[in-house]
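Every protein chain except one is present and positioned as in the full complex.
Our next item is subunit A:
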Amino acid sequence: MISEIKDTNFAEIIKSSSEPVVVDFWASWCGPCKMLAPVIDEISGEIGDKAKFFKLNVDENPVTSTQYKIASIPTVMVLKNGEVVDTLVGFRPKDAIKSVIEKHI
């Protein structure tokens, strides 16, 4: 299972992680987000401990969504040492997302 990340713990989690952090920005009303969720789940299972996976509900966490200028969802962001190193906007096939994440491992 991918854990939730929130406005309250976002900064702490991304700073304290030595592995790349993958954040899936989503909302319950977004169809493509629903399709992406199981894909991210699978990738997280395959990549294991080499990266940390989170999902962030944009409705409930407006501070982070605004800070990272989320204008369209789903958006998958890869962060390393607190910095954004890659952003994927919209649904992407599993292989495409996985290869982007693997670049940063």
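By definition in this document, contacts are C-beta pairs under 8 Å (C-beta built on N, C-alpha and C of every residue); 3 or more make two chains touch, one makes a residue touch a chain; residues count from 1.
In this text, contacts and distances are computed from a predicted model.
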Name under which UniProt lists the unshown chain, selected from "Thioredoxin reductase", "Quinol:cytochrome C oxidoreductase", "2-oxoisovalerate dehydrogenase subunit alpha" or "Dihydropteroate synthase, DHPS": "Thioredoxin reductase"
Residue among A:5, A:21, A:51 or A:70 that touches the chain left out of view: A:70
Subunit A residues touching the omitted chain (full complex): 27, 29-32, 35, 38-39, 42, 58-59, 65, 69-73, 75, 87, 89-96
